[in-house]
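Heads up, one of the protein chains got dropped from this complex, but the rest are sitting where they should.
Letters A and B name the chains as they come in the text, with residue numbers starting at 1 for each one.
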Amino acid sequence: MAIPPYAGPLETTWYFTFRFLCACIFLFLITPILVIIPLSFNIEPYFTFTSGMLEFDPDAYSLRWYEDFINNTQWTHSVKNSFIIAIASTILATVLGTLAALGLSKPHMPYRSLVMGLLISPMIVPLIISAAGMYFFYSNIGLDQTFLGIILAHTALGTPFVVITVTATLVGFDHSLSRASANLGANPTTTFFKVIMPLILPGVISGALFAFITSFDEVVVVLFLAGFDQRTIPRQMWSGIREQISPTILAVATILVMISIALLATLELLRRRGEKMRGISPG
Amino acid sequence: MKKMLKYSTFAISMLGMVSAAQAVDLNVVSWGGAYTASQMNAYYKPYTKKTGVKINSIDYSGGLAEMRAQSEAKNVTWDLVDVVLADAIKGCDEGMFRPIDMDKEMAAAPDGTPASKDFLKGTLLSECFVPQIIYSTAFAYRADAWGGKKPTKMADVFDLKNFPGKRALQKKAINNLEWALIADGVPLSKVYDVLDTDVGKDRAFKKLATIKKDVIWWTEGAIPPQLLADEEAVFGTGYNGRWFSAINEEKQPFAMLWDGQVLDIDGWAVPAKGKNVAEVMKFVKFATDTQRLADQAKYISYGPARLSSGPMVSKHATLGIDMGPHMPTKYADQGFMTDFAWWADNGDEMNERFAAWLLQ
Partner (left out) sequence: MANGNTQGEVVLAADGTPLKESLNKAMRKNRIRALLLVAPLFIFILFSFLIPIFDMTFRSVDNWQVGTLMPNTSLALKDWDGKAIPEEAVFEALIADLKAGAITREIGKVGTRLNYEKSGMRSMITSSARKSKKVKEGPYKPIVFKMHKKWKDLETWTVIKRNTSAYTIGYYLNAVDLKFDKSGEIVRQPENRQIYGKLFLRTFAISMAITIICIILAYPISYLLATMPLRYSNLLMIFVLLPFWTSLLVRTTAWIAMLQSQGVLNDLFVFFGFIDDANRLQLIYNLTGTIIAMTHILLPFMVLPLYSVMKTIPPTYMRAALSLGANPFVAFVRVYMPQTLSGIGAGSILVFILSIGYYITPALVGGTGGTLISNQIAYHMQSSLNWGLAGALGALLLGSVLALYTLYNKIVGIDNMKLG
């Protein structure tokens, strides 16, 4: 959408106004996320820029809140918990979700749309309702305030993403490939690992990433199900925001932004690889 | 030789496991923060030293939600819970907590006065509840907010002309309605009589509405001292222990307005279907004896619930301040106690009405 050479003054004005508007919206999207990064190095316990910071006085900056984060056992404990829960539920969700997606994309799957609807329901039901339901049920069977309970809950919340991403890669999947493999004498297991797996791998990995971030970022279910020992990073941030706002939260937030940048980069690489493998070149 | 060594280490570790299994660990649930720290110093550590029983301190944020879920599921993992009196009454009525015979199961005073006579009058309001401390919810204000002028009575909180500025109030109906009536001229002893009538309820909400625009509603106890410190508010309600540490430990320019303070009691309740009831009763007996209750006041400014502990309250463990003048019990005549029976009956309705009022 470059400005055409025949554009009159009105069009030129509109062209720049439009670009300016878009720039404002992009700024709205990105500013809050970028602002917290310098703020987390503030030496003062404030949530805003001090005059020293604006003058780039090195004394106005410090790693104080990062030290605070590392030395606070509650925070380090929550980091450990978050990773344990997120990794365990990602593995479970990926295995269960990939299998189900393979089944769902078979042409002979009965009641396909109904089953699909039920399987992805954890994504649609508002979290507060899921959390309330799980709270009652899990405490009835003694799974509240346990790691297992939270891992199972997060697995349920994460599987829809795996199902959707893997099903999406299977839509473009050429079933004659697996038939060819069978004709050439491969058994189903070999076919799966040698033919199907490499093709759906990008979908599986991006589904796994979604499942990971779902668990890693989830707080409503944790609020209801977790005891003090199972507190995760978002849970700790939640009470940090409600109880005492200290810039330590900004330090944690900055670290989390870095993690999401890493995730984003991985996904982008996967997308490119997926397109290349299926012969769709970016146009 | 090597093999024997291996066997003997094995045997020793087995023995270790057996003895570890015999000693019970108690899961004791409390509020966390400075309060649990004071309990650790005054109760948990001395008890473990004396008996070898380990105390797992678990933090919670109050309320009966977890307790009810556990007792409904018949899977009670908590051995002892620190609760406010209102929750003890509610939980006792619903069979979540175990009734306690004060004289038989709790320690007598050093002079032999039975426990039921030694605990302060009016604190034994539930048969499932062993009182620990008297605390109060009171107003504090920024001493530098209005030049030399200082608020002295509840009506001043509702006086926006002479004492302008934001007020930080807790976002619930309880206490706020009582304060509104007190500010409106109802004597302390008549508050619940008035509140029990429809006219009285309307009157309380109407009075509260006069300051609604200037209220910042808080939900977590840590917030009001921060709001005052950041000069976002000039008045704030909060637990007196938090005000004490803001004023004396953090040296904030706040002062207390004891008038209209709401006295409340915090104590222990034993879950009815807990797994270590006998063990935990021994702990409660120890932790609520005269010396232990007096010890706790060294670490936090809440008044001990026993008469016999009163004279033993001395100086703060680290600050060296005489704790007497900071105890809410000293200003008891300026305050009142919540009528828990009234709130048990009318709480659901009042909270709905309060929420509807906030939305207006």
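Methods note: a residue touches a chain if its C-beta (ideal position, glycine included) is under 8 Å from a C-beta of that chain, and two chains touch if they have at least 3 such contacts.
All values derive from a computational prediction rather than experimental measurement.
Undergrad: From the list A:V35, A:V79, A:A186 or A:L201, pick the residue that touches the absent chain.
TA: In the complete complex, the chain left out is touched by residue A:V35.
Undergrad: Of B:D25, B:D144 or B:E352, which sits in contact with the chain we cannot see?
TA: B:E352
Undergrad: Which of A:L184, A:M197 or A:I241 touches the chain that is not shown?
TA: Once the missing chain is taken into account, the touching residue is A:I241.
Undergrad: If you put the missing chain back, which residues of chain B would it touch?
TA: 63-65, 68, 90, 92-95, 99, 171, 205, 216-217, 230, 232, 272, 341, 344-349, 351-353, 355-359
Undergrad: Considering the entire assembly, which residues of chain A contact the chain that has been omitted?
TA: 1, 11, 18-19, 21-22, 25-26, 28-33, 35-36, 39, 46-49, 96-97, 99-100, 102-104, 106-110, 113, 115-122, 124-130, 132-138, 140, 152-153, 155-156, 159, 161, 163-165, 167-168, 171, 206, 210, 213, 216-217, 219-220, 224, 234, 237-238, 241-242, 245, 249-250, 253, 256-257, 260-261, 263-264, 267, 271, 282-283
Keep this in mind: only the chains that are shown with their structure count from here on.
Undergrad: In the complex formed with chain A, which residues of chain B make contact?
TA: Touch list, chain B to chain A: 32, 58-60, 66, 69-70, 72-73, 75, 77, 219-220, 222-223, 226.
Undergrad: Hey, which residues of chain A end up touching chain B in the complex?
TA: 135-136, 139-142, 144-145, 227-229, 242-245
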